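All protein chains of the complex are present and in place, except for one that has been dropped.
Chain nomenclature is as follows: A, B and C, assigned in order of appearance, with residue numbering initiated at 1 for each chain independently.
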C-alpha cells in the first residue's frame, strides 16, 4: 500500500514538463502514420514531429490531414477540429462525414490515438471520460479506444494531490477495458505487453525507484542498458 | 382446381401486349417518384411516362437519375445501368457507391420498384430470382422487395404453357414474403390489400371471367363502375 | 416537375408534431441548421426528442430549444452546454449518452434500413451496462438507460445498437438544387448527411441554391432522394463558430482533473 494516497504521500516528483512529454511521444511517431489526438498534452505533439516524418492528423468531425491554426483573420468557420478550433488543411487532406470518420476509427485504420487519462490500470484499462458527479460527456473516446490498434496515453504520472494515476484497478468509469498499449508520463514510459505494464524508460534524472514510489499498479521492468 | 394446369388448360388469352402493359404501369407513376426498374417489361416503362411527370430512375449500381441510351458513339464505359447497358444522366443526377445505393433501397427511400416475376402468391409473396436447376443469381432483387414501400409486378398473366403465375402459394423459391403491392398483367391489375389480392381493373376487352379462369390465386374484386 | 425549394418554411415545418423525434446535423455551431431550429422553436414545437451530437456552446440552435423548454429527451455524445446538465440533473430533460461514432452509425443505419448492428464501442462500460441515468428526480437517478445486449465476435465484446429513424431531420448544407441534391463544405459536413438519411421528413437549409446542372453527379454528398424540402437561409455562419466555451472546473476540489484531461 506504499503508493496509496495517505497523509505521507510524497511530494509530486519533478520530471518532464508537458511540452517535453509531447516531444517524447512525437519521437515514436513513424513516417506515414495516421494519428488522432486528444485534447491536453496530445495536442502539443505535432509541434515536435520531425520535418522528415509525415503524419496525417485525423479529427473525429471528419478531417483527415489537419494542419495548424490558419492564422488570425484566416479562420474558416466551416473548418474546425474536433475541439471546434479553426484549423487549416495539409495538401492531400480529405473531408468525410461523421459515419465515415468513425468507420476510419472503429475499423482500425488509424495507426495511433494519443489521449489523456484520469487513470490507467495495470491491465491497460483506461478511464478518461467521466468523473462521477460532474457533467457526463463521451465524444469519440470510446470509439477511439475500441478501434485503434495503438492507444498511447499522455498524462501526469500523479494527480495534483500526488495520487498515482497508474492504478491496480480503475476507480473512475472505464472508457475501455484492456485498450491501452503505451503510457507516457512526466516520469516514465510504459508499454502494455501480454496484459501487463512494462516500464521501458525513465525520464532523464528520474530513478526507477522514484517511478515505483509514485505508481500504484504493478509492473515489470525492461529498461535499456 | 379449375385453374391448375391440365391437358385442358385454356389457350393463352389475348390482352395487352408488353408495351401496353408498360404504358399502363407508367400511368400510375406520380410526379416526383423515385423508381427502380427491373429487366423485361419494366425497362419499357420510361418511354410511356407523360412529359409533365418527372420521375427519378434509380439503378442498383449507384445511379440516381438515369437517362436513355446516349446514342451510338456516345457511350461512356464508366456509365451504365444495372444491366450494364450504356445510359445517360438526367439533369440533377447523383452517383453513389453500392452501399449508399442499397441504403436508398433498403431504407425505403425509393417510392416504387417495378419488377418482373415468375410467380406472385395470393398473399403477395414474390418469386422472381431463381428457377431450381438453373444458374442461381439474385442481384438486388431481395433488397428491392425488402426495402421499397411499393413493389409493382409487371408480368404475363400466364406462362408460355398457359400456367397461371398468380398462384395460391409460390412453388419457386421466394424473393420475399408478402412484399408485392400491385400486379400489372396483360389481362388485369391487382392490388394487394390487407394481405390479399384485389382485382381492380381488367384490360380492355378482357372479362372478369377470363381473368378468373387464368388465375390460380384467390382474390376479391373491386372493379370500377 | 420536381422542385423541392420552399418559400414557406413554417408551413411545411408545422407538419412536425409535438413529441416528434428530430435528427439534427452539425458539430457545435459548425454545420448547425440554425434557421430550421429557430423555425421549430418559433412554431412552438415541444416535447421533442433530439438526436444531435452536441447542444453547442450557446443558446442558439439546440441551445435555444433547451432554454425554451422544448426538449423531452436528448441523445448526444457531448452536450457541452452547462445549462443542459442543469436541466438534466433537475429532472426536466432525459439524457441518452452515446459514443459519437455510435450516434453517427445509428443515424446511417436507420437511414439505410439496417435495424441494428454490433459495435465494440462502449462495450464493458457504463454506457452499455445499464448504469447510466436516463433521468433524474429529486437529485437522484430516477430511470436508467436499458442495458445493451452484448455479444462476442472474433473474441471481443460488441454491443447491439439500434438504427435511428427520426420523424424529421434538420440539415445544414452549403449548396442545393431543386431535386434536393446537397453538397456540404469542409468539416461542416459532419453529421449532416447522416441526419438527412435517417429522417422520414428531411429539411435542408442551404447557403446557395443552384441550377440543376451545376453540381457534378459524382460529387453529391446527400442525394435528393433523401431530401423533402430545401430552404435558403441568408443567415451568415455564426461568428461564434470557433469560440470554445469549456465546462469550468469545480474550484472546491483540486483532485478533479481539468477539462483537458477528460475526453
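In this section, a residue touches a chain if its C-beta (ideal position, glycine included) is under 8 Å from a C-beta of that chain, and two chains touch if they have at least 3 such contacts.
Everything quoted here is computed from the prediction, not taken from an experiment.
When the full complex is examined, the chain removed from view is found to touch A, B, C.
Within the full complex, the residue among B:20, B:80 or B:150 touching the omitted chain is B:80. Contact with the chain that does not appear here is found for just one residue of A:59, A:82 or A:110, A:110. Among B:128, B:181 or B:215, only B:128 touches the chain that is left out of the view. Across the interface with the omitted chain, chain A contributes residues 31-32, 34, 52, 54, 56, 58, 64-65, 89, 91-96, 99-100, 102-110, 146-147. On the side of chain C, the interface with the absent chain consists of residues 105, 109, 112-120, 153-154, 156, 158, 162, 183-186, 189, 217-219, 221, using the contact rule stated above. Not every partner is drawn; the one left out touches chain B at residues 38-40, 59-63, 75-86, 95-99, 101-102, 105-106, 115-118, 128-131, 134-143, 146-147, 155, 159-161, 163, 173-177.
Please note the rule applied: only the chains that are shown with their structure count from here on.
Farthest from chain B in terms of Cα centroid separation is A.
In terms of Cα centroid distance from the overall Cα mean, chain C ranks first.
In this assembly, the C-alpha centroid of chain A lies 28 Å from the C-alpha centroid of chain C.
A separation of 57 Å divides the Cα centre of chain A from that of chain B. The multi-chain contact residues of chain B, meaning those touching 2 or more other chains, do not exist; every residue touches at most one other chain.
Residues of chain C in contact with at least two other chains: 108.
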